[in-house]
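Removed from the display is one protein chain of the complex; every other protein chain stays in position.
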Amino acid sequence: MSSSLEQQARESAPVDPDAPVRSGTRGRTIRFRPYNVGRWVIWGGTALLFAVMPFVFTSGFAITLMSQMGILIIFALAYNMIFGQGGMLSFGHAVYSGLGAYFAVHTLNRVAAGTFFLPASPISVMLLPLVGGVFGAFFGVLFGYLTTRKAGTAFAMITLGLVEMVFAAAWIFTGFFGGEGGISTNRVMGQPVLGITFGPSIQVYYLIAAWCFLSMIAMYAFAHTPLGRISNAVRDNPERAEFIGYNTQRVRWFVLIASGFFAGISGGLSVISYEIVTAENVSAVRSAVPLLAAFIGGSMFFFGPILGAVIVDIFAVALVHYTKAWQFYLGTFFVLIVMFAPGGVASLILMNLRVIKYGLFWRLRDPYVGVLLTGLVLLLGIIMVIEMGYQLTLEWTTRMSLFGFQVDAASPELWVIAIGLIVGGGLGFEVMRRYFRREWGAVQEQIEEQVARELKL
Amino acid sequence: MNALAATYDPTRTGAVAGAAVPALALSDVRKSFGKTEIIRGVTLSIPRGERHAIIGPNGAGKSTLFNLISGRFPVSAGDIALNGKSIIGKRPFEINRMGLSRSFQITNIFPRLSVYENIRCATLYALGYKYSFWHRLDKLRDARERAEDIMTRIGLRARRDVAAGLLTYADQRALEIGITIAGGADVILLDEPTAGMSRSESDRAVELIRRMTEGKTLVMVEHDMSVVFNLADRISVVVYGEVIASDVPARIRGNRAVQEAYLGTSLTDGGHG
Partner (left out) sequence: MEFLLISLLNGVSYGLLLFMLASGLTLIFSMMGVLNFAHASFYMIGAYFAYTITRWIGFWPALIIAPILVGIIGAIVERYGLRRVHKWGHVPELLFTFGLAFIIVELVQIIWGRAAVPYRVPAELDGPLFQVYTATFPTFRAFMMLVAIVMLVAIWLALTRTRIGLVIQASLTHPETVEALGHNVPRVFMLTFGGGCALAGLAGVIGGAAFVTEPGMAQFLGALLFVVVVVGGMGSLTGAFIASLLIGVLQTFAVAIDWSFVRLLQGIGVTLSPANFAYPALSLTIAEIAPVLPYMLLVLILIFRPRGLMGTREG
């Protein structure tokens, strides 16, 4: 340890800076690059996970949920190409996935009718996402040229205007967009290939899983190409990027095209999975989903959107069964992440991993327990209020099921309990939160000191 | 490899004598912001391989001049030619591709990228990779070797993987220079490279700049006179948007008009400004 520090000291002295550099003089740095530890292990493990999941979670509901996650993962990763990696905030990315889906569904219907050059067979179904991708990229070329002329907040607003335009157009041009009923299709066509018809949802899951895996690899690889890395530079400092020879507008446009391609793939997969495309596919609401996923998961890390997609789908698909207020919870969760953890859940995980790495997690154990317990009480009270409130104003009966109990939402005792939980939990949470903050601060200081010692910063 | 990359030759030394086309030629350049004329007719010719310093009191328009040359602002009148070709109306990236690179007074790096990535990014266009998405970055030997070389020469090899935003100020300034050089441009503009540095840091920076600009044309805005007199082959003095003197250091030192304009009084001996 000390010898490498000496080497570093010699390194930064001006005496003979052109001397040949000895290998292994890299200081210990904090690098959040888990793939360093066996890239093959990670990717192989992921593939294995995808393959094995249906055997662990066998219910039809679980298969549907995982299929949905697969589609959203691709969409969220595609979105993060422009958002987390490119620094472009878009409120209208569903334009690419949705238009890709529309062209894919029309293509599929033509294929089934035999009027398209592809044969009506499960093979064509397997290749359908490419159609979505191609059209997603095409619109990336078209719309991207317009939208990337501006950056930052203006870009965000333009994307919103664009998606509203396409959405409005979807209601006008009902021939192509299908109006209220949308365009439906049938994914089962032609003779089975090796027993595969894509009728059963488990087969659809594996198709999605395969495309998801391939897309993940492709997008990961893209991030490590000159264009991918330069888009990072443009994100960090667009002016400087110009001064190293890059037309920032062009960089952003190209990245948008690539992102549109993968968004279109997710659109194509949604056609296969749901067998219908409606105007909602090109709506501003749909555009918000990958944004939520990428941000909640953590836009600074490649795997962040993957995590975010899983979380958002849990809210959107699983929670829907338990509460009508899931959108409220999702929105609140999102705002809390924006306010307190803008690096997303991934950053929270990695920060804690870092604490563990420095062996200081024991200091946080008690504060965590305190925060979690009081937070749970507070959460319980809030959920009660929200659920009962929803019941009272949106349903015609006041009887409801709360945490499995049959209760009357109008009963004052329940409200008193709920308010009590909120007040009590809230106060307790505040106390615990400050305790946690103190301990966390102290831990961070210790870590900083250690880091500084290692790097002589 | 393209022409830019071919000019990157660390062994080339000395100015190219007798070169006909100046590296940088300004002809009666004027710039107004609204009604205020900041640059009031600057004519300057810098031959290839020369180390040229631009000095002058605060607010004289030195940074504006840089911004005009590098394409950050458009000129109001006049012409600027880089290696004989006019760069009027060209965007910064176009000018950069023609062989001019600049650093910034306020550190302008890519904060979330590591030191290594910062420099490597600066090499990519010059090496011809442009907007490629079919090359694997880590497999590009030429980019890696050049980045490693520059990192070593600016003394940041030990900080290779540190995020640039976390470096100390002096290290960031060194990185700034590294990014500017990495593309292999042969006309380098440095905007107050030693701003905010201590004496020892400045000295190190001067050595760094001298090494890194061997064989290139260097134009430098500086306030630190010891740096200027140490490095420059010629000095131009800009006051109120005009060049009042342009000559070798020794004669500038003794130039009465310069002394008065810059210091308010004439000097009895040369030294720190």
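Letters are used for the chains, namely A and B, taken in the order the chains are written, and counting of residues starts over at 1 for each.
Keep this in mind: a residue touches a chain if its C-beta (ideal position, glycine included) is under 8 Å from a C-beta of that chain, and two chains touch if they have at least 3 such contacts.
All values reported here derive from a predicted model rather than from experimental measurement.
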Omitted chain's touching partners, listed by label: A
Listed residues A:Ala113, A:Leu127, A:Val141 or A:Ile172, member touching the removed chain: A:Ile172
Residue among A:Thr115, A:Thr153 or A:Gln406 that touches the chain left out of view: A:Thr153
Where the missing chain touches chain A, by residue: 89, 91, 146-147, 149-158, 160-162, 164-165, 168-169, 171-173, 175, 284, 288, 291, 295, 325, 327-328, 330-332, 334-335, 338-339, 342, 386, 389-390, 393-394
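Definition applied: only the chains that are shown with their structure count from here on.
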Centre-of-Cα separation between chain B and chain A, whole angstrom: 42
Parts of chain B lying in touch with chain A, wherever the complex brings them together: 70, 72, 91-93, 96-97, 101-102, 104, 108-113, 117, 120-122, 124-126, 129-138, 140, 152-153, 155, 157-162, 166-168, 179, 182-183, 203-204, 207
Chain B partner contacts - residues on chain A that touch it in the complex: 8, 11-12, 14, 17-18, 21, 25-27, 29, 31, 221-222, 224-230, 232-233, 235-237, 239-248, 250-251, 254, 258, 300, 455, 457
